[in-house]
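Submitted below is the structure of interest, expressed as structure tokens.
Of the protein chains in this complex, all but one are displayed in their positions.
Right after this comes subunit A.
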Amino acid sequence: MAIRDIVVNPSLLPVLNLSAETRDQCMQLLAVLDPSADSYPDSEQRALAASKEQKQLFALLARLRGLNRDAILRVRETKQATAEARQEIDRLHLQLQNLYYEQRHLTGEIAACESYDHKYLALPLIPLEEFLTLHPEHRESDEHELMIARINHEHAEREKLEQARQELLKRKQALIAENNKRKEDLASLDQDLERFIDVTFCSYCMDWRTASPTPTTPTLLELTHLVLRQITLPNSKHALVMITKYEDPSSSHTVSTSPDHTMTVSTTSPPPPPPEKPEAIRTRFKVIAAFWAVIIFLGFPIWWKTTSIYRASLPIPDMIDWADGKTCRPVFPLEIRVETPSLPEAEAQHLLRTTQHTLDDLNEFSAHHLRLKLSNDNVEEQLEETADTALTVRLLPQDDLVNPKSVLQSDTTQLDVFYSPSQIPPLSSSNPPLSAYIAGELQQLFTEEKAIIAQILSNSHASSAVATGQPSSAVLSSVSPQLADSIAKRLRRSMKYADTYHLAFSLFTPGAEPSSWDIQAAVHEYITPLLQAFSPISNFTVDTQVQLYATFAPTAPAPEYDEGLAVWSLKPEDLSAFINAAEWPLSPSIGPGPTINFILYVPDAAQSPLVVKDSLATSWVVPQWGGVFLLNPPNGTHLHHLSHEALQGAFMTFSHQLLTLLGAPTTPAALPFRLQTLTRIRAASLLLSASSTMGSLARLTESLPSIPIPATVAASVATTLSHLTSACEHLRRGRFQAALADARVAETAAERSFFEKSMVGQMYFPDEHKVAVYLPLLGPIGVPLIVGLLKEVKKALAMRKAKKAS
């Protein structure tokens, strides 16, 4: 089929034509380009023709393209138009459908309305004929109006009937209420009537018995009146009730004005029980009294006896006086014997007097004073006990001396004073230089002792210094601050006084060597003489042990190596940590009394020599505990055995440390003299410590009223006080050994009484606990007893009032 048959649209015809033209042009071009057809002789011409043809072809093609574009645009327009048309059609279709729905709905509604069953059709109305006879005016009206009229009529009729019914109901209610009221009134009337009758009769007989009719009479009359009214007016019950109600308060008021007729109060409304017989009341009183008597005379004493604690009576004021230092003012009159073998009596006496005078002038501490005595004038002292001689002064003439010279014997308490005979003062001189010299020497000897005693006294009497008038602070200020400081330090370091001290000498070494020492000989040589000297003051036991592999405590800082001095050094502040309390068996000795430990520490060869830093000391005192000595073995040698010689230095140190720990003064050098001083110091401190223990015990017993005080405590306190008194007396007389012995007994007894075991008994069952346990018993028994008692007391009070009133 030819294309012209298909394409009939006129607008497409130019396209068709043009495309045919273009094809022709293409054919022409092909013909030109065809190499087989030699229409053109040379190629140039052919190319020219070809380009010409080509140009024409391009023009045609351009036109064809334009037409193509037009065609496409037209197609688009057509499509647009088609779409719009279709939309219009859709809209119209929808409208149509809606109309269909509406129609169907309306049809349904109409059907429903037509088939509706109304109420009025079922209403029970009066028949039409009757209605018409009643309302003839509706005879002409149509059926609809007739029906309305009928319904309205029915409504009116019904309302009328309902109103009538309500009225009737109300009437019925009122009637029922009235009925009830009447019934109640009737019942109460019956009761009232009964009571009236009872009261009337009973009060009558009562009045008759008590024979005091006057106050009751009006009441009685009134009541009778009431009864009569009640009887006479049986029809008006209501009125009667009203009257009785109004009468009630007035009658009770009248009665309450007369309290001795309590029974009549009850008479107004209820019938009373018969009154109690007086013997019944009395019996009840007796019963309650008996119960209370048992409680008071048996229960409370037993309770008191079983729960009280035994407290022996203590002389509390005396004890406190002792503690305050009011009873005893310790004084230390030191007797100093003066031996003047080469002097005549008179001159000796004179020298003595002047020296004593100078001494008294020098002394500022009244508690501690020196008394000089010539050794040969003790005739009158045979009678009483002689005082201990603190010091013996021997005056020895020596020719070639310019100044007097004194020497303190190191093994006895003797001071040798050498003088040239020319220095003997003439009897006339008042202040000879020799006496001044002797006095100065003596004063100097006793300076430290004085300072120590002043320190002790001031420590214990810090609070009561004013009361006792001790000028101890003055003494303290007079001594040099250095000395006072060192004394205070030494007092802190020294052990508390004890009857027995245990000395434990231990050899410690971190390795295995040395494992033995000549301890027996060392103790025998260095320690035993000292202990013998101390034996009047305290007893001693000596233990020794060897401990190997004793290393430092892990917490203790290790010693440091000092390059410059080639020594290992321990810091002074770490010395206290040096002793390994956990690992080293330094347990205190068994038995009473403290243990003083002396440790000989042989450092490891790798760590020796070991010294204390800065001071380079190898020994030190641990206050109130003991002493340590570092024994550094000689260079590079292994000590297998510590010989007697090797121990010499250590044990010399230990003996010094022991003296320090026991509180002996440092000066002067003579040991017997120091021991005498120690005796006095110990006596003073024991006296004061026992006194203060007494004070503490007194305060304790006063502040804790619940602790028991057994009789043994009272006995110990008595022992303490008596021994304290005698110790004080001995002190005053200068017998210091005896004073120390007494003070020791006093201290022991005081400690025993203060640390009495049974005084720390504990209350295992506190009072609250007991109450909680016994409340089930005490509660139910106590409550009726107390209530009964209260009732009886009330009754008794009422009776007394009544008696007073009558």
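Operating definition for what follows: a contact is a pair of C-beta atoms (placed from the backbone, for glycine too) under 8 Å apart; a residue touches a chain by one contact, two chains touch by 3 or more; residues count from 1.
Simple rule for what comes next: contacts and distances are computed from a predicted model.
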The complex lacks one chain in this depiction; which UniProt name from "Trafficking protein particle complex subunit BET3", "Signal peptidase subunit 3", "Gpi16 subunit, GPI transamidase component" or "Anaphase-promoting complex subunit 11" does that chain carry?
"Gpi16 subunit, GPI transamidase component"
Full-complex contact with the absent chain, from A:A85, A:I590 or A:A805
A:I590
Can you say which of A:N152, A:S313, A:Q444 or A:Q520 touches the chain missing from this structure?
A:Q520
Which is it among A:E114, A:E276 or A:D399 that touches the chain not included here?
A:E276
Residue among A:T327, A:Q349, A:S486 or A:T541 that touches the chain left out of view:
A:T541
Cross-chain touch to the chain not pictured, restricted to A:R63, A:H153 or A:R284, is A:R284
For subunit A, which residues touch the unseen chain?
177, 266, 269-274, 276, 280, 284, 287-288, 291, 504, 506, 512-513, 515-516, 519-520, 523, 541-549, 583, 585, 587, 589-591, 773-774, 776-777, 779-781, 784-785, 788
